[in-house]
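Shown next, in structure tokens, is the structure this report addresses.
With one protein chain withheld, the remaining protein chains of the complex are depicted in position.
All chains are identified by letter, namely A and B, in their written order; residue positions are counted from 1 within each chain.
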Amino acid sequence: MSVTTAETTGSRVTAALGSFVKARETGILLALAIIVVVTTAKNPNFLFSNDGFRDLLLTPSILLLVAVGQAIVIITRNVDLSVGSVLGLTAYLTGRLFIDIPGIPIIAVFLAGLVFGGLLGLINGALVAFAKVPALVITLGTLYAYRGINVLWTGSDRINASDMPKPFLALGTQSILFIPVLTIIAVVVLIAAGWYMRNLRGGRELYAIGSDPDAANLYGLNVTRRVLVAFVVSGALAGLAGVLYAARYGTVNSQAGSGFELEAVGAAVIGGVAIFGGSGTVWGAAIGAYLLFTINRALPILGVQDFWQRAVVGVLIIGAIVLDRLLALRQSRKLVEARDNE
Amino acid sequence: MTESPLDENSASVVEFCQPETLKRFNGLATPPHAPSKARQGINVNTAPTPGAPALELRTISKAFGAVVALANASLTLRRGSIHALVGENGAGKSTIVKIIAGLYQRDTGDFDLDGESVNFTSTAQSKAAGIAVIYQEPTLFPDLSVTENIFMGRQPTLSLGRIDRRLMRQQALGLFARLGVRIDPDRPTQGLSIADQQIIEIAKAISLDATVLVMDEPTAALSGVEVDRLFAVARSLRDEGRALLFISHRFDEVFDLCDTVTVMRDGEYIDTSAIADTTVEQIVRRMVGRDVTTLFPKEETTIGAEVLRVDGLTEAGVFHDVSFGVRSGEIVALAGLVGAGRSEIARAVFGVDPYSSGTVSIGGARVPKRNPAAAMRLGLALVPEDRRKQGLVLESSVARNTTMAIRRSLAGFGLLFSPAENRAAREWASRLEVKAATLDTEVGTLSGGNQQKVVLAKWLATNPKVLIVDEPTRGIDVGTKAEVHRLLSRLAGQGMAILMISSELPEVLGMADRVLVVREGRITAEIDRADATAESVMFAATHEEVVA
Partner (left out) sequence: MTDLISGGTATPRVYKDYARPLWQRVLVTREGAVYAALILVIVVATLSVRNFGSPITMTYLLLDVTPILLIALPMTLVIITGEIDLSVASVVGLSSVVLGTLHQGGMPIEAAALVAIVVGALAGAFNGFLITVVGLPSLAVTIGTLALYRGLAVGLLGTTAVTDFTEFWTDLAKSKIGGTGVPTVMILFVLLLVVFAIVLHFTPFGRGIFAIGLSAEAAKFSGVHVERTKFILFVLTGTISALAGIYYTLRFGSARGDNATGLELSVIAAVLLGGVSIFGGRGALHGVIAGVLLIGVLGSALRLANVTSDVINIITGVLLVASVVSTSVLNWVRAKRVRPGESKKPS
């Protein structure tokens, strides 16, 4: 039997501070800061030029959205490999909406992207939650199927920047108080997701389901509904990311978003989300997304040819999971020792 | 010094289990200390409160396809009562628990809660109605904190549905204070001992304000002190007016804790009586439906040379400086309290677990560490403790399971074909009288006793020199138990060296030529058959080694 912690606020604060410092999220935030500092030292334009700063904040925000959705799914001990295809489909949908419905309000397009993505996610969720088939296989199938539909729909066309209204494209480059609009959108979503996962019952149940699905069933938690919601959210966020993609790049072809799913999983894993679920935060995934992107941009400045980017990403992912494993081993050893010492 | 009641003149194992005898010897599960009033023969279990029973099941039936799990089951739980439910494996106890919990729905019959008819279609519903079930293996969320585990799904909330963490934590601390335990509410539940995990499950039940608490074999993995703590909590819950259902195989605990006992057999309700009005013998007779057969008397064997030699086996924190030998024709028992480290020693000897120093040899040849395949080649076999997870591949067939350990020897020129496997499987399954219709039956569908026979068949097929059996008859019906004991006796008679780990005192005293008592990873005593008594064994199990 362990000793209860003393109830003074002082020691509670110290404990909280201690866990903050040791948190994974702090670690990668620090790593991000270090990289930015080191790279800026080498080339001040990295951070301090107008374009540099904005780009660092802007472009990863698309991956951020996808990574947050992916983190939510991974926390429930599932995975969503279809998000790249969902992003591509909604990006194309965005362009098509503007072309086919002239004068459509921009907010409607945003909503359409969210809803469409959510529906695609619902298909995944229904198959995983009701048919009890592993998410890896289902989302592998929908990755193929959605991308196929995308290519079929696109045909040999392409959405060009000229097809979309200027105000929409402006969103892709505008900033408010030096922070790009798209980043603000992404951060608002992040805060909402983070708040939900930490403070609402539904969010905590997602962690429980990932921590031990059998116990969750025995407990009487509505696992089916929660898993369904997780996939809908992942799809909706990928859909929103598709709209942002169209705003940012202007050009959308049938391969948009290809590979995003693995980057999103990588960002989540680097951010401390355990691949078996039950732990990690959307904040970590978000920082992971930024870290991945920033490293990619920093490498050329630091003298590493940008051809080696993917290799660096791979090393980061492997490093992150090895670190997780070593930490988990140490923690379980300490917990068992603490038990023996009682 | 009293004689062991299990010498040649003793009539039956049942007589040994009389409460009076038990009070003196009290099995190996609970060490002696200030004897409770129950042990002094004073029945302190108050009569249950009259009025509408908290829970009542009447003529419940439940079938799964062609398999009838419950035919005519009844149960009445009253507030302020701890009610025991006993029966052999397959009697239907776990099905009843699952119906109460809402996991299954009954086919026919009545299910009343506080006098009102209910029909649960989910565990959430039964929880909401005030029923809490504590399973044999606690089901907690390892990554989440103790507090979150207790309140998952029902966390107290503030505005906007925000979880009130401070209140939740306070409530958790309050629950623990009420239970008289100290557990850190903020720590993750991963790494907690089973006993602590069960306390958390009980805290869950109390926070649900459960009127009915079902405990399914809760003491299987607990040490003596932890059992006492659990019983104290159970009694205080009873005194608060709740109804408890206690399922157990251990009669000493049933007689210590409970006031009423219901016996089931083959899915049917047999009898309910007050504990004060019945005896273990009567209960066992009702459970089995016939008189209990005697433990098969041990064959006389010639004990030969030493076959297994273990010297100085050490693994930090698990076992220390373990040395012993087993001779051909001998049955050596490793006795001790649950958690003493016996299974760990066996696994290390066989090679599944590591050890940091010491040696193991068979017939003089060194057995390499961490290499079960090499140990098998040298003639070692281990029938593990967890039959379902370690002994068998549940989804595989009888044939595959039986031949798993000998597959290399069955292969000709490196190739292995089904006819050869089936031939070997047929031979060994029939030699052990495994009851299965076909060789490709999935072993997961066999009864516990037959599953154990498949495991034994698998290992005997390797023609071992040394057989280690860990809890050979746990969770097996009485009939098959006797068969297993006969088997072990015969094997020893044929010259096999047998190391038997058992927590059942009658089994240890009845079967062993020598008893090695393990306490906290060390061997504290080596007792010959002639000197082995429940007292001597138990003393060694609970005290430091006395240097002669």
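Basically, a residue touches a chain if its C-beta (ideal position, glycine included) is under 8 Å from a C-beta of that chain, and two chains touch if they have at least 3 such contacts.
Bear in mind that the values here come from a model prediction, so they are computed numbers and not experimental data.
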> In the full complex, which of A:143, A:171, A:215 or A:282 touches the chain missing from this view?
Replying inline: A:143
> In the full complex, which residues of chain A touch the absent chain?
Replying inline: 79, 127, 131-134, 136-138, 140-152, 254, 262, 265-266, 269, 275-276, 305, 307-318, 321-322, 325
> Hey, which chain B residues sit against the chain that's not shown?
Replying inline: 64-69, 89-90, 92, 94-95, 266, 352, 372-373, 375-376, 382, 384, 389-396, 398-400, 404-405, 407-408, 410-411, 414-417, 422, 425-427, 429-441, 444-448, 450-451, 458, 460, 483, 486-487, 490-491
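Throughout what follows, only the chains that are shown with their structure count from here on.
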>> Need the CA-centroid distance for the pair chain A / chain B, whole Å please.
In response: 46
> So in the complex, which bits of chain B are touching chain A?
Replying inline: 102-103, 122-127, 135, 139-144, 148, 152-153, 155, 157, 161-163, 173, 176, 181-188, 190-193, 196, 317
> chain B touches which residues of chain A in the complex?
Replying inline: 1-5, 15, 199-201, 204-205, 207-208, 210-212, 214-222, 274, 278-279, 331-332, 335-340
